[in-house]
Structure formats: C-alpha cells, structure tokens
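Missing here is one protein chain; the remaining ones are kept as they sit in the complex.
Chain nomenclature is as follows: A, B and C, assigned in order of appearance, with residue numbering initiated at 1 for each chain independently.
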Amino acid sequence: MSILINESTRLIVQGITGRDGGFHTQKMKAYGTNVVGGTSPGKGGTEVLGIPVFNTVYEAVEKTQANTSIIFVPARFAADAIKEAADAGIGLIICISEGMPTLDVIDAYRFVQMKGAMLIGPNCPGLMSPGKSLVGILPAQIFKQGNIGVISRSGTLTYEVVYHLTANGMGQSSAIGMGGDPVVGLYFRELLEMLQNDPETEAIVMIGEIGGNAEEQAAEYVKNHVTKPVVGFIAGQAAPPGKQMGHAGAIISGGGGTAAEKIAAMEAAGIKVAKEPSEIPAMLKAAMK
Amino acid sequence: MSILINESTRLIVQGITGRDGGFHTQKMKAYGTNVVGGTSPGKGGTEVLGIPVFNTVYEAVEKTQANTSIIFVPARFAADAIKEAADAGIGLIICISEGMPTLDVIDAYRFVQMKGAMLIGPNCPGLMSPGKSLVGILPAQIFKQGNIGVISRSGTLTYEVVYHLTANGMGQSSAIGMGGDPVVGLYFRELLEMLQNDPETEAIVMIGEIGGNAEEQAAEYVKNHVTKPVVGFIAGQAAPPGKQMGHAGAIISGGGGTAAEKIAAMEAAGIKVAKEPSEIPAMLKAAMK
Amino acid sequence: MKIHEYQAKNLFSSYGIPVEKYVLCNVAAEAAKAYDDMAMERVVVKAQVLTGGRGKAGGVKLAKNREDVARHAETILGMAIKEFPVTKVIVSEAVNIGSEYYVSYVIDRNTKSVILMMSAEGGMDIEEVAEKTPEKIFKFPIDPLIGIPDYLARKFAFELFKDAAQVNQMAAILQKLYKLFVDKDASLAEINPLVLTNEGNLIAIDAKMTFDDNALYRQPQIHALFEPTEAEKTEAYAKEKGFSFVHLDGEIGCMVNGAGLAMATMDMIKLYGGTPANFLDIGGSSNPNKVIDAMTLLLKDPKVKVVLINIFGGITRCDDVASGLLTAFEQLKTDMPVVVRLTGTNEKEGREMLKGTHFRVAETMGEAVRMAVTAP
Partner (left out) sequence: MKIHEYQAKNLFSSYGIPVEKYVLCNVAAEAAKAYDDMAMERVVVKAQVLTGGRGKAGGVKLAKNREDVARHAETILGMAIKEFPVTKVIVSEAVNIGSEYYVSYVIDRNTKSVILMMSAEGGMDIEEVAEKTPEKIFKFPIDPLIGIPDYLARKFAFELFKDAAQVNQMAAILQKLYKLFVDKDASLAEINPLVLTNEGNLIAIDAKMTFDDNALYRQPQIHALFEPTEAEKTEAYAKEKGFSFVHLDGEIGCMVNGAGLAMATMDMIKLYGGTPANFLDIGGSSNPNKVIDAMTLLLKDPKVKVVLINIFGGITRCDDVASGLLTAFEQLKTDMPVVVRLTGTNEKEGREMLKGTHFRVAETMGEAVRMAVTAP
C-alpha cells in the first residue's frame, strides 16, 4: 500500500512543455512513474520525451485514462488548470505552482470539492510513494521504500527529515509535501487519517511550522483517532511575529500560530516533538518499540 | 399516499404579509393545510391569521420544522426567496410568482438542485393532494379525493379538467400545476415517475401546451416506464408560430413545439389525447377498464 | 424582444467581440456617402429588419462601387420583408471569407440552462443543419454557478479550431458573448456566420439577439431599443392592463381567464368550424374595470362579430364574476352578441344572474363555442 499514489497512478503533466514541467517530467518518468500524457494548449498532437501532448485535460483523460495530474503552470493560470483537471474527471490534483492568489486557491479548492476530487498544494513539492510512484519535484534518490509516513508543510525540511530516516535505515511508505500557503488542499487531518488507515504505514512524522492552527487540530485528531506512533517537528520557533517566513502561510499573526503553542498541543496529545530533524529517527524507533 | 404533499407537509409562506400571500394562506389554512409559519423580513415576531411570522426562512425552519415552502413575493425577489428556502433546508419549494427573468429561474433551479431540494414553478398555481393538503392557489372546492393524478402546464385548464373529473365522480390523488414558464422546476418526466410509483394513483392526466418538447420526452418516458393509463390534452393547436400565448413558455419557435407534434408523439406512445377537456373522464374510464 | 443586427453589433463591440466596419443609413444618399467614407472597394448593403429570411428576400446585396451601393440601398429601403417595411440599411465592409462558423447561446428548456451551440456549418439555416446533420452541431449546457472559465472556453474552441491563434480568439469570443448574454438577460445571442478571414481573424459578420421580456425592467439600455410593431403595441397596451393578448385573424373575440384555458378555447373554436379573432387571458379577478378594458380591446377589431367569454370560477366565484360582467356591460354600449360560459364554484347562481340579460349563457365550453360559432 501507501497513500494517494502507487503503481496504478496514471499521471498527466499540465504545462509539460514548460521548463519546470519538462524537467520534472523526465525525473518522474525516470523514477518509474506512469506519466501517460501532458497538456499544453495548442501543442496537442506533439510529444515530449515520448509522452503524448494534448490540448486539453479532457482530451488527455479520454485518451489516456489518467487519474492524477500535476500542475506546473505559472501561478496566475494555476486555478484554471486545477479546475480543468477536476472538471475533466481527474481524482487527485497536485499543484506545484508557487504564488497563487489566495482567493484563487479558495475558488479552485471549492470547485475541486464540488467535483469530488482531491487537491494537494499549491506551492508544494508534491508527493512520493517510494518504489512506486513520484508525483512532484522531490529528489527521488534520498527516499527508500518502507513504513514511515511523512507529511509536511515544507519541501526541503521534508528532504532533510527523509534523508535522516533513510540514513538510519527507515524507509517511507508515502511522503507528502502539503504546501506552504495559508490555504491548500489536503492537510494534516485528512492525511493522518489516510496514513492511520494505510496498512503499510507503521509510524508517522508530521512536520509543521508557524502560522494557523492546523497542527493543534491535527494533535487533537491524533489523540482521538491515531493509534500509530507520531513524531513531530515544528519550524519557526525563532521567527518574529507578523513576518512571513518564506511560505505565505508561515506567519504568526494576531498572537496566534506560534511554534510554542503548536509544540505544546502536540505534546499534550502524546506526540513526541523533535528539537532538531536529526533526532527524529531515534525518537521514532523509541516510539515504535 | 399522493405525491409531494400530504398530512405531514409543514408549510411556510414566504411573503405571508403580502396581499396574495395573506389571502391564499387563509385559503390553505381553511382547507386544513398545516401552515406552520410565514416569513417577511422585519416583521418577525408578529402573527398573521394566528401563524407566526419570521424574519428569515432559516429562523422559520428552526422554530417550526417546516419542510415545504410556498413563495408569493414579487417576481424580482423570487429567485432570492427560492434560494433562501433551499439554503435553509426546505425540501420542496413552490414558487407562485409570475414574471421571473428566465436567467433568475436557471440560477435558482441550479441552486435548488445543488442543495438537494425540489422546485415547483415559478408561474404556477401550486399543487393539491385532495383531502390532505393544498399548497397553492388552486380552488379547493372543485377537488375530490381519489386516484387520478393530474399534471399540467396550465392553471385554469387544470381546474377545467379537475372540474369534469369531479363532476364524473373521479377524485384526484394529486394535482400539480407545473408552471407556464420556459424553465420551471419539476416537470412531466419527474412527476410521471412519482405518480407511477404512487400506490394511490391509478391513472394519470397530463395537460400540455405548445412550446418546447417536454411532452414528446414525457411520451417517450410513458412508453418505456409508465404502466398506468395516461390521458392527455394539448392546448394551442390554433396558436400562430412565434407568439407567446400568455405563458412565457407557450410559443412555437424555430418550427418546433407545435401541438400537432406533441399529440402525434403522445399518441405514438399509447397516450389517448382528448380533443376537448370534457372528454377526459370518459377516456380515462375507458383506459382504466 | 428583438433588436436589429446593427444594434446587436453595437453590443458586440462594447463587449469586445470583433465585428466588421459598418455604417447605419436611412436613405440611399447616406449609403453612398458611407461608401465614400469607408474607402473600401467591396461592401455589403444589408436590410435592418426585425425578421429572418432577409437574404432570400433580396435584402442583402454585395456592391463594388458607389453607384451599386446607392442603387441597392434604394431598392432595399423600398422593400418589405415578411410585412416588415425596411427603413434602415447598413453598409458594411465585405471581409475576405475563409470559412464560416455558427455560434449561439440560447435558453434550453430541457437542461434548464443556457446552452452554447456551435457548428462548422456556418452561414446555413441552423435548424436545417440540426435536422439533417445533427452530429455537426456541438451543444454544451453552461452551469450558471461556473459560467465559462478559461479552461471551458478553450475546450469549446478546440472543438472547431486546432491552431492556438484561432483557439485564443474563439475562446475570448465565447466568453464575451456569454457575458453579454447574461449581463443583458438575453434569450438568444447568435453569430451566423462567424467568419474566419483569409487573414486569420475571427469576425462576427451577422449578429442576432433577442431578450427576455420578463427582465426588461432591469435592462433599461435594452428596453430603450424596443421598436414595437402595431401588433406588439396592442400587446404591450394589453399587458399594461394586466392581460395577455395576441391578435389573430378571425371573427370570434375571446375573453378567458387563464392562458391554458384561453388556448383551449381558441382550439375549440377552430374545432367547431369558427375562427378566433384573438387570444386574450384576462387573469384571475372579476373586476368590472378589467372586463370593460378587455371588451374595449376586442371591439376595436372590426372583424369581430361575436364575443365569447369563457370563465372558470375558482377562487373567484361564478356569482361574483356574473355581477362583475353585469356592472361592466352597464357601461359598455354594444350590440355585439356576447356568449358567456361560466363554470366552477357557484356556477348555477352565476348563470341564473345572467339569464334574461344581454348575455347568451352557456353551461359547457362545447355549448358556448357552438353558440359563438353559429351566432348570431
């Protein structure tokens, strides 16, 4: 198992003819992801890396039976791309694009919800089910197939943690970068539920950061519904209030969203919170005993 | 049985303090309909005919557990009233208002559909389940409880037909005036299905008129799915093309929607079509043998 | 409500939908001057008239010089097309037609939505295309909650075009035309043909729009374009009085409460061998003033020989209707035979009150129609 993506993932790349789209298509294909098509309006009928390009997602879905889409279009066109994917029947949409206006994300999310699809991102590195499928821009070589589920608001911090896990012989079932914007699709709660229900996952790492109160809500959920060991990490303890720390969502505002509050809530829910990423493998091992 | 309304109908009247709203509330109440409340923004807390008035449909539903609403507000406010009812959890909404812009009806219908509710009208006389509940402006005294289901695009023509039925000792299970606009809520097909499934209904009268092709579609449905006898009547055989005959929906346009086409389709589906309303009782009796 | 091609094109322009250059002219001299001003070799002179079939009737002519323009304008401005006198023409740029397409938005009763219709068979009668080769027409219902975002506009545009340049033009036209349709409460917005010029541009060289009468109260800009025919003036007058009225060509004036019943009454008159003079739905009350207004309307028509009043007394009881009729006819001085059919609540009382008066009283619709057809 694993969650969200696996061997039956049939991926299309929206914006496959762009620089980033093309580069990461190659990486995903090289990893073994089943990239069945790409879209680029006006370039239908051509090929990129041997992958057929379509004018619309509708056509791509019809011709390839794609079930998953990854979006590399510029931020100002991303909401439209998300909606097209959802309307065309794609069930899982991963939006890499960074810098989407928040109201665009809200609109697109509502649309995706109405169509019964799922959204990951925007402003995210995508996700990985090691040994099965890579849908994103994560560096494949640091991953190893195994039974730790990793969910995170940050890209490089995920890599850092996964690197330590792999170095310590602890493979991953699925790793999901949820995105750094204030409003994104699937988040801690939904993903915790999926990982809890995934037979292959034996323990979970959740990597949060300042801003919002999703980690507090996740902690509450862990307390009541998650029986698997959970280890956490929160970035931004040294961040000043009122300042966005890189991610649009990483901001302490109105006296809320501090790292201290999140860590307290997580510890109160029985989640062990690491002080540095390198501590995580040992903490997981202890918790899994 | 009967369809859509019966003894468990709990009705609120939107626009109860208006002239028509008040007049027909009295009539419905006198017939025995369970009118549990009314709305009129700013008049919440008052009473009309001993019925409590609320500021919003939300409040009315919360306080009275209403499940049905009838709308008497002016046409330009009717779409908003329909949406409020649907959003507040009303399951069956009857809109009497005449003269709604068609795009308003389209918007309101889509909204009602999204909320999982049902709409009858606009520009309709409402409906009647004789002996049980009257939700509309139909003249109660001409009806009689029985087992004929009547569905119609016209108000007075319904009365004319019902009058003949009653005079011939043929009571009605439910009679529904669907409305004379080009776009309205529940229509022939859905209502035929309900009447087919209603154990109390033994035969059906469908009264159509020029414009559109709903009667043709209904005939197709009757042929394939309705086992009960159906007698029909189509108004507008003498109508010229391109002219609205009173109802916004009663217009022969682009060479389509003529009475002749409808009658032909209905007869081809085995529906007996009356030449005058007064023939209907005898035709029904023959068909029910 | 219908508007002229040039009015529709003005609306198109204000929404950024490309149309060819044109000048509106009321007399042939203006047309000739327009030709000079436009400084184009080939132009088309087109009748502006609120009915279809203009081309077949000779209302559209190509002209290649000043003299032809003046001559065609003169001829067309003297025409009547389907009884509509032509009082205006436009002189418009003759574009280099590469291919022709059909695009429209229209209210669709079945899907209860606005639908987009498109075809590569532009310039043809679309109803004929629909009948003979329905597979050549694309139909897409538009979800009013969603409208036409970019991705849908592109999807639709790719149905007709391959090239990105045309797809982008088409997508923009589809979005703008939909916005115009919704903003202005249209019931039809049609471009036939939409032309792809040899230069690669999409241009609407015809434009047809009709509007929802029920929405005119909130569309003052559109309402201002209303040019009623004589028949429509009468209908509008009737509407002000609270009636629905349609003039027909027969001898039996009808006054009925309810549109369905009024149609059925007309139908029965024909069935019984008579000819209805009109459709008239007077609505639900028995107010004597309403009856007076309605009779006045009917008596204006010199062809009317007899009046048939068909009332179903429901909420309004028949005795009240009868008393209303009596009051009304006290003020109406007329020798016209009037047949009254009263059915419904308190019908006997009502009929009793009318006996021995000016009225000929009938019990059933059949009886009433027979009396009217055979009167006097």
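Some points to look at:
By our rule, a residue touches a chain if its C-beta (ideal position, glycine included) is under 8 Å from a C-beta of that chain, and two chains touch if they have at least 3 such contacts.
Quantities reported herein were computed from a predicted structural model and do not represent experimental measurements.
Residue in contact with the omitted chain (choice from A:51, A:142 or A:283): A:142.
Annotation: of A:32, A:45 or A:101, A:101 touches the absent chain (contact as defined above). Residue-wise, the contact with the chain that is not shown comes from A:246, picked out of A:32, A:45, A:169 or A:246. Shown as candidates are A:71, A:210, A:231 or A:271; the residue that touches the absent chain is A:210. One of A:8, A:168 or A:237 touches the chain omitted from the figure, and that residue is A:237. Listed here are the chain B residues that touch the chain not shown: 41-44, 55-59, 77, 80-81, 83-84, 87, 111. Touching residues on chain A toward the chain that is not drawn are 27, 75-76, 99-107, 109-111, 114, 137-139, 141-142, 152-160, 163, 180, 182-183, 207, 209-210, 212-214, 217, 233, 235-240, 243-250, 254-255, 259, 275-278.
Quick note on the criterion: only the chains that are shown with their structure count from here on.
Viewed as a network of touching protein chains, the structure reduces to a simple linear path.
Distance from chain B peaks, on a Cα-centroid basis, for A. In terms of their C-alpha centroids, the spacing between chain B and chain C amounts to 27 Å. Between the CA-based centres of chain A and chain B the separation comes to 51 Å, rounded to the whole angstrom. Centres computed as Cα averages put chain A at a distance of 56 Å from chain C. In chain B, no residue touches at least two other chains.
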